[in-house]
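A protein chain is absent from this complex, but the other protein chains hold their places.
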Amino acid sequence: MIEALLRRIGAALITAVLATGVVFLLIRAVPGDAIGEMLGQSAGDPAAEAALRAFFGLDQPIWSQYLRWAGDVLRGDLGTSMRQGLPVWGIVMDAFLVTLQIGLVTLLLAALVGVPLGLAAGARPGGMMDMVVESFTLLSLSSPVFWTGMVLLIMADAWIGWAPPLVYTPPEMSLADNLESILLPVLALGFLQAGAYAQFTRQQTAALLRQDFVRAATARGLPARVIFGRHVLRNIAIPLLTYAGLILVQILGGVVVVETLFAIPGLGRTLLAAIQGRDYPVLQGALLFTVVVALLVNLLVDLAYALIDPRVRGA
Amino acid sequence: MPEPRIDRRSALLAGAGLMGAGLLRPGSGLPGFGLTGSGGAARAQGAPPAEAGIYGPDDPQARRGGVLTVAIANEPPNLDPFHQAGDARTAITVLMYQGLMYEDASGVAKPLLAESMAVSEDGLAYTFALRRGVRFHNGQPMTAADVKYSYDYVRDPANGSPGAADFGAIRAIETPDDHTVVIRLSEPNASLPMTLTNRFGCVIPRDTFANSQARSRLSQQSVGTGPFMLQEFRPQSHIRMARFPNYWRQGQPYLDGVLFSVQPNAASVLVALRSRRVDLALLARPQDAEQLQGQPGLSITSALSLRQCSLDLDCNHAQLKDVRVRQAIALSIDKKAVMQAAISGKGQVLGTIPAAMQESWGAPLDSLPYQKTDPARAKALLAEAGLGDGFALDLVSIIGFEWMDPAAVTIAQQLSAVGIRLNIQRVELGVWLNAFRTRNMRFTFNDWGTQPDPHSLYYRHFHSAPRGADFRNWNNAEADRLMDAGMASADPAARKQAYLGLQRVMDETVPTIMLYSPDLVTVSQQRVRNYVQHPTGWWFGLAKAWIAT
Partner (left out) sequence: MMRRGRIEWLLGGGLVLIFLAISIAPGLFAGSPDAVAVTRRLEAPSAEFWFGTDETGRDVYARVVHGAGSTLGIVASAIILASLLGGSLGALAGFAGRLPDLILSRAADALLAFPPIILGVVLASTLGTGAGNLVLALAIIYAPVFFRVARAAALVEGGRAYVEAARTLGHGEWAVLTRHVARNVAPAVVLQCVILFPLALQIQAALGFLGLGVPPPSPDWGASLQESRNYLTVAPWLAIYPGLALLLAALATSLLGRALQAGGR
């Protein structure tokens, strides 16, 4: 068990290292670097350009830049932003906490809406409720999330004349302002993920109801409500919890466009800005962070699955 | 602090705002909103000092206090005036850092941290008497040594400042005493005062960069002498500034602080203005003003700008090597139609100089033979060049510059009339800048601004290497001669002659086609008072703005 776990962690780490290598190469293949933005159309002095490049170590060959970066990472140092001059760890952490909060609130919303819908639909497959939920799921999974956001903006403006606040407020400053600034992004993302959650819950519920032990209970004449409470809800709790992890990872990855639309200073927008400004240290740091978080959550999900009731595993 | 009150003056201003978009011509004086009304609110001084008009007019009526929120769609990557060329950086750092001189809207450099400037007979020595009582944000008083350090830092290429080339003419900087700086040049340069203004000519405490962490600190802490100091910079979100209590101009600024809020796009700026979440914004798309017309409580003003939207032609690229092809392209383009498509006509069609400099330095458009649209002549020129059957050409446009897309489509239509088939190619800004600086720009859009001086405008962009950067591979000896003459001469009339000559050469040999200057459209809530828009588009005016209740 522990050996398998260690092997998984090892594989995940190799994947992360490979992934950063890929990005390192890819992004350096793009013409232009952070120096370009600093000099703008003012350049003309090659000496100044060379000096800047040397300052940031960009005059070194790529492999040596990578090794140096990887070495620093192993020592826990993600480097310094070329554009902002701030430590990458701080930039990434600040941005991640913003995104994480949005992710968690979205998750809560998605679970509150999606799970009951999925349970209701799965309880009687093919029934009226199932059709309704199915339609909702299809609709939510087919809507581009940034478009949902745009439609929300349009509706808010047209119906109640409201627009989201300009400046993102962190929750520790004012929870009310904070919730106001993340309201629309959360609704847009939540619409999508509630559909995903409903679909998953429905599948799990329907599968459980087909299980022998549930059928046996039905045959024994137990009321449907008791069967649902005793067998289905108890057994479905853990898969639903693990699914939450997967959804969180999805939100973290997919939030780029929504953050752009709503001017949220989260991880996605930080990444995008780093790509556009060729801020290699921030880009690498943020990507490494994203990848490691995703791998970690996946690992935890697998672990949870391995530990839970074998009956559910069978399902 | 005076009591908030509504007086005659604010009523007057409200009226002026509703009148909407009147063109404010820089140089024709500041908007005189009748500085009447009973005074005594702010401060009583004797005769107004020379610096009173800098950044905008003083306002004895001003109410102190309040934080003004400004929406910006273009975020600076950092706030380091020594290592960042971007306009988005300059627009904001001018409030925190100051140079010896100020680029007045009239196009003349006026003393700022200097009290006066004297030029030697031969034009090789500039002596500046420094203003007394100036303090940096860290509390330290400013002396001549700080000025010398700052300018020596910029001009040393090893420090990698994008301003290094501008300071190239400086041979030595001397400090005879704590309040005098003498700048010695290797050759006369009439634009030196303009070089020492607020883009790259900022003064900071000596040895600031001796600390290896100094660069990164500039994003958290300002060390200039300006009216505001940096409080917080949160990338992708906002920049907060607070009033500098020891600012050398006593009683200023009027505001307690400024909050720059970074907006993801032009639309959200409009929404923010409408919902009154923001006090002031400069519209990135001047045509958006029509969406705000009739909105109660908003003042909209429009001014000429120093920005230009243009087409650049790499004179070493494919068919563009032939001057006749470049002329043919110039003659095929109807700039007015392009401007209509790109920004709904909310700008000024250009000849060879940005709109805000046309009156003072520009050659009249009708005196320039290649500024008219003449497809027949264009076709004849192409036939002469052996391209009578037409040819294909890539037009490079930059991702994120919205005006370029409709402009590209219109230009493609116009050029197809003479047989040139344009393929529109979109590239990222980083890729584009790289091509530009390595002089591989091909046939491309450009969008850039200048300080209000012809030397700053032309020299680096158009003078042949190594003295200029000649990004367009123009390499025109006659143009070089005229730019050198304009730089060396101290006589304004002679300078003007040189630059008029240069513009004729530009018109004829077409290294660039300046399309139009978008109008600087400033929108503010009525409570914003005494804000004057500078033609650079930078936020100088906030130093004199105040908030009414």
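A and B label the chains in the order they appear, each numbered from 1.
Throughout what follows, a residue touches a chain if its C-beta (ideal position, glycine included) is under 8 Å from a C-beta of that chain, and two chains touch if they have at least 3 such contacts.
This structure is a prediction, so every number in the text was calculated from the model and none was measured.
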| item | value |
| --- | --- |
| Residue in contact with the excluded chain [from B:Ser237, B:Gln252 or B:Ser397] | B:Ser397 |
| Omitted-chain contact residue, chosen from A:Pro46, A:Gly71 or A:Pro144 | A:Pro144 |
| Residue of A:Leu252, A:Val282 or A:Val301 touching the missing chain in the full complex | A:Leu252 |
| Selected from B:Asp256, B:Glu428 or B:Glu508 as touching the chain missing from the view | B:Glu428 |
| Where the missing chain touches subunit A, by residue | 11, 14-16, 18-19, 21-23, 26-27, 29-30, 125-126, 134, 138-139, 141-147, 150-151, 153-154, 157-158, 250, 252-254, 256-257, 260-261, 268, 271-272, 275-276, 287, 290-291, 294-295 |
| Subunit B, residues in touch with the chain not shown (by the definition above) | 265-267, 270-271, 274, 285, 288, 291, 340-341, 397, 399-400, 402, 405-406, 408-409, 424-428, 431 |
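Note that in this section only the chains that are shown with their structure count from here on.
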| item | value |
| --- | --- |
| Centroid distance [mean C-alpha coordinates] between subunit B and subunit A, Å | 41 |
| Residues of subunit A that touch subunit B when the two form their complex | 30-33, 36-45, 47-49, 51-52, 55, 80-81, 83-87, 91, 94-95, 153, 157, 161-163, 165-168, 260-265, 269-270, 273, 276-279 |
| Subunit B residues within the subunit A interface of the complex | 69, 71, 77-78, 80, 83-87, 157-166, 168, 215-220, 233-238, 259, 261-264, 268, 271-272, 274-275, 277-278, 428-437, 446, 448, 460-461, 465, 468-469, 471 |
